[in-house]
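Only one protein chain is missing; all other protein chains are in place.
Should a chain be cited, it is by its letter among A, B, C, D and E, assigned in written order, with residues numbered from 1 in that chain.
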Amino acid sequence: MDFLSDFLMRFLAQLQSPTLGFLIGGVVAASLGSRLAIPDAAYKFIVFMLLIKVGLTGGQEIRNANLVEMLLPAVFAVAMGILIVFIGRHTLCKLPNVKVEDGIATAGLFGAVSGSTFAAGLTLLEGQGIPYEAWTAALYPFMDIPALVTAIVLASIYTSNQRHKYFSKEEALSKQLVTAGDYPSDQSITAHGYPKSDLADRKVRIWPIVKESLQGSALSALLLGIALGLLTQPESVYESFFDPLFRGLLSVLMLVMGMEAAARLGELRKVAQWYTVYAVVAPLVHGLIAFGLGMIAHYLTGFSLGGVVVLAVIAASSSDISGPPTLRAGIPSANPSAYIGASTAIGTPVAIALGIPLYIAIAQALGG
Amino acid sequence: MDFLSDFLMRFLAQLQSPTLGFLIGGVVAASLGSRLAIPDAAYKFIVFMLLIKVGLTGGQEIRNANLVEMLLPAVFAVAMGILIVFIGRHTLCKLPNVKVEDGIATAGLFGAVSGSTFAAGLTLLEGQGIPYEAWTAALYPFMDIPALVTAIVLASIYTSNQRHKYFSKEEALSKQLVTAGDYPSDQSITAHGYPKSDLADRKVRIWPIVKESLQGSALSALLLGIALGLLTQPESVYESFFDPLFRGLLSVLMLVMGMEAAARLGELRKVAQWYTVYAVVAPLVHGLIAFGLGMIAHYLTGFSLGGVVVLAVIAASSSDISGPPTLRAGIPSANPSAYIGASTAIGTPVAIALGIPLYIAIAQALGG
Amino acid sequence: MDFLSDFLMRFLAQLQSPTLGFLIGGVVAASLGSRLAIPDAAYKFIVFMLLIKVGLTGGQEIRNANLVEMLLPAVFAVAMGILIVFIGRHTLCKLPNVKVEDGIATAGLFGAVSGSTFAAGLTLLEGQGIPYEAWTAALYPFMDIPALVTAIVLASIYTSNQRHKYFSKEEALSKQLVTAGDYPSDQSITAHGYPKSDLADRKVRIWPIVKESLQGSALSALLLGIALGLLTQPESVYESFFDPLFRGLLSVLMLVMGMEAAARLGELRKVAQWYTVYAVVAPLVHGLIAFGLGMIAHYLTGFSLGGVVVLAVIAASSSDISGPPTLRAGIPSANPSAYIGASTAIGTPVAIALGIPLYIAIAQALGG
Amino acid sequence: MTQHASKLVIVTEKVLLKKIAKIIDEAGATGYTVVEAGGKGSRNVRSSGRPTVSDTYSNVKFEVLTPSREMAVKISDAVAAQFFDDYSGIAYLCDVMEVLHAHQF
Amino acid sequence: MTQHASKLVIVTEKVLLKKIAKIIDEAGATGYTVVEAGGKGSRNVRSSGRPTVSDTYSNVKFEVLTPSREMAVKISDAVAAQFFDDYSGIAYLCDVMEVLHAHQF
Partner (left out) sequence: MTQHASKLVIVTEKVLLKKIAKIIDEAGATGYTVVEAGGKGSRNVRSSGRPTVSDTYSNVKFEVLTPSREMAVKISDAVAAQFFDDYSGIAYLCDVMEVLHAHQF
């Protein structure tokens, strides 16, 4: 009871933080029909600035970090990425009106990581004065890539099974048709129904998916930042530029995320209601599982409580920048309205506005 | 005489302020044919940053402000917005070669408020160390919206009167034509002359105009800033981001305004000369009237002299971002080259480079 | 030997500076196929910010500068701009597989000045604590414009000589053809071979080229900055905005330059190998010659060693923003892939990563 | 197997984007494509206060494939009647030889 | 002297930009032109996570001049077969009266 009231107090206080304030402001503004818009170029530049800053911080820190300490959290990050997709595969995908490919893609997106949620988590942690290992930035790809790869592999297995069934039926059918001189009509003007036999027995190659992820703009910026932080002396630009602008740019990004969440809600309404349920519950559950794993590292290797929160936030977050295009290419038959809608309209706001305060509150309860 | 020489001294000194310097630099650069261009995305982002910053300042201040104190200036702001349009209706519109709709729209734009002129006013006030109530930011919509609404209503009344006359004539005429077997030729390829009987007796509804204004990007950003300043604790991002960048971004915006003024001069030349006269005189006159009203508040409720200057600047300014599209939709038959040209090419530079120094000088003469 | 090891030490240390680090990071990222991209609007805005800042610094400094002191460096800058083109005309253009127009245009681009290399030079100088005259910013146009003008004039002389030869041959030929009733077939669908007799005997007018340069976005921004620095009091925005953002924005720009260098390498491969050789050697040679001239000014008028480095950097740099369009218009028959490729893919990285450290090392060896 | 169609092209001011999209929708077209465009015509009215120095593309160009000439003319007439008295704009009709692939046409 | 041609127009999602360019190249077309486009169709699938509030142009429109109808249909069929099951898109063919000037056609 005490914990709950404590949590509620903290929660209400955090709503007043600029990070959450701008997020909510964006939701409200877009819902009221505001024509406020942050130009696409500004949005992209802000995302670049945030990720390179997080990377620089991490890279500078890794220089002094004990690599062995990083091992366990990294392993847990990989495990979480894979686990989240399997959880989705066996819950969301089994629900009525949820197409299996759509469900897998959604789980993949929730397993992957959002740079902006991540940045929001770090800022809120700092706002509470909770220390954490800055090298946790390096955990991002360890969860992001396995989640996307697992989702694409699972979807591919599912699809080729399906195709197998379909083709055995189809073959029989088409023989009949041809003898009957009947040409399948959907070959004509509509774009559906092209034969894809060449795809039917393709193997999923994993390296291209990993490469695709690493080359994406989000992971590229983060890794570039880590490399520059590790190998060069970026202190002068870090302190005069990337660091002081961080919070402000993050607040603008939160505004965009808020407006976007409101704008995408409509899209989500067109797909099964279960996506909404999943999108509310999943981030919290994923974060709590990761919190638990993080506590193991806390007891075993002294991983800080702040670091545990970061791990939970990464798990709770769902990818917004690099995930969607990778999934779109990897699972083309999945409906992006389902997974992007679930993630952007609900998953991200829930992770930021409920998840982060929750994990911080638990850490404080445990720590103090 | 003393006041005048004092004013001239101050005026020359202020031309050296970066705010005015960049404005003039922009005019000169564009006049010399420079291909310098600030990208559209940067321009929009700068405007957003300035307005949200002004809003945040205002919102934080309103928290501690005495709401009763704000009442009188707000009433005066509304009064000025309406008054400016009526002044225009009975001066500019009566001049030779000025179409009534064009004149009303111009007056509406001069009644409405410019965020950049406003920001320039605050910066120059601060440069002189004159204190003002930060909640004056909240006066913006109180003058902006009534001015636009009044202009659109007046134009609509005028148009429907005109149409009434026109249709009574037309009806008679068209009966003759039809009996003569003569089909009106402008129905063919040219786009003019479509029957608009359905519009002839429309009522002007005010709420859509207000909503249109409030949802525009400029007012949205300002109001969002006020709301966030009022309801959240934005101090951390305000002090590390929005406030320090304010002056610099404003100087870049002034450069754009200057280049734009030079670029639009040509457009203005195509319409009646009287627009030029109006655009020079009106900002100064509007500002002085508002200054007078502000002084009433000064004596009655202790409104600061800095606040009086702000009221005068708001009145002197003419809208550059949200006003034009609102008027274009509300008074479609008015020629935007007339009103945008008058406001951008002359009204804004006059308000910033002459108006603001003048009101500050008066305030200093009265105050010191 | 000592100098060499000293140079190598300094060189390796400088690779860790953020300026060079981001440049190299960009090259690596692009080579690895990263899809990282800085939006065009952000790129343009950054360039504007850097040049206006360099201009402001210079302008503020010129106020207090001894104009006589500036004379000799300015003369040397003009001389270098012209000299570089002549060097190119008599080396690069004589090499096998190098078209004369292409060679002249390339030399012109290497004679012209790059704002970003310039800014990188200033930052690295400051990093080493070497003082320099801030008015050296004003040397930019003194080298840039003469180089472009010289290149265009030389190309024009060459072309009209060529045309003269061609037309005397052609005339004879076309008479034969016409009598034979044979219409030249390349008049038809292919776009080549249009008669250009009206151009054959045109005179090169110099003022339009100078004007074109001055009106370009890069020189406009620089000169505007100088003017504002000279005539207004920009200290408040300079210190709160343009100066603190300088290093950070430069690092982002270096990233773009690095990515661009990698992206253009392919283009360069399509033209003669000699461009590569020229692009590696020329910046270093030009810089050293300019360094020598600068030393003369050092001994004669007390031009600082830092200033000498700046002169060398300006000479070593090759234009990236305003040069290419000016040359494209002035020497339309030259292949832009040759000159832009040589400059962007190799010349600029060499000038920044080898040239600047080299000149600084020499200055330190001479100075200390 | 493939289908003949008309292509209606409307170039007009950017401020009308949403209103024209609505007219097209309501006329029953299966879709439309729109791009930002600059241009010059007899009017060159500019409707926005956005700086010309930064925003050079102030028009939009709509392309609508319609199964019949009638639908195209209907859309064009509605747009012209509502807007072309007061706004810049042009509307013309091209022939599409064949719609090769479409999700709905 | 001038040459008749077909113009193939493909409007589809921006993510496919490079893949479709490759198909066009491989079909032997001499070139293509591509513009950013917005649009509405029967699907309106959005493939990128980029905010809709900032990115309104999420389609691309390809125009390919081909010397023969066959090449256009070949490209269109390849694109439709590979992508139109899963992605938004439309493809149609127009007549070009004459290619007046080209470096290679």
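Heads up, the rule we're going with is that a residue touches a chain if its C-beta (ideal position, glycine included) is under 8 Å from a C-beta of that chain, and two chains touch if they have at least 3 such contacts.
This is a predicted model, so every value here is computed, not measured.
**Student:** Out of C:Glu61, C:Glu133 or C:Asp320, which is the one that touches the chain we can't see?
**Tutor:** C:Asp320
**Student:** On chain E, where is the contact patch with the chain that was removed from view?
**Tutor:** So the residues of chain E touching the missing chain come out as 2, 5, 7, 21, 25, 30-36, 65, 94-105.
**Student:** Contacts of chain C with the missing chain: which residues?
**Tutor:** 30, 37-40, 42-43, 191-196, 256-257, 259-260, 263-264, 267, 319-325, 328-329, 332-333, 335-337, 340, 343-344
**Student:** Could you list which residues of chain D touch the chain missing from the display?
**Tutor:** 6, 8, 11, 35-43, 57, 59, 61, 72-73, 76-77, 79-80, 84, 88-95
To be clear about the criterion, only the chains that are shown with their structure count from here on.
**Student:** Go ahead and note the Å separation of the Cα centroids belonging to chain A and chain E.
**Tutor:** Taking the mean C-alpha position of each chain, the two centres sit 32 Å apart.
**Student:** Mind pulling the chain E residues that touch 2 or more other chains?
**Tutor:** Those would be 80, 84, 89.
**Student:** Where in chain A do residues touch two or more of the other chains?
**Tutor:** Where chain A meets two or more other chains at a single residue, that happens at 37-42, 191-192, 245.
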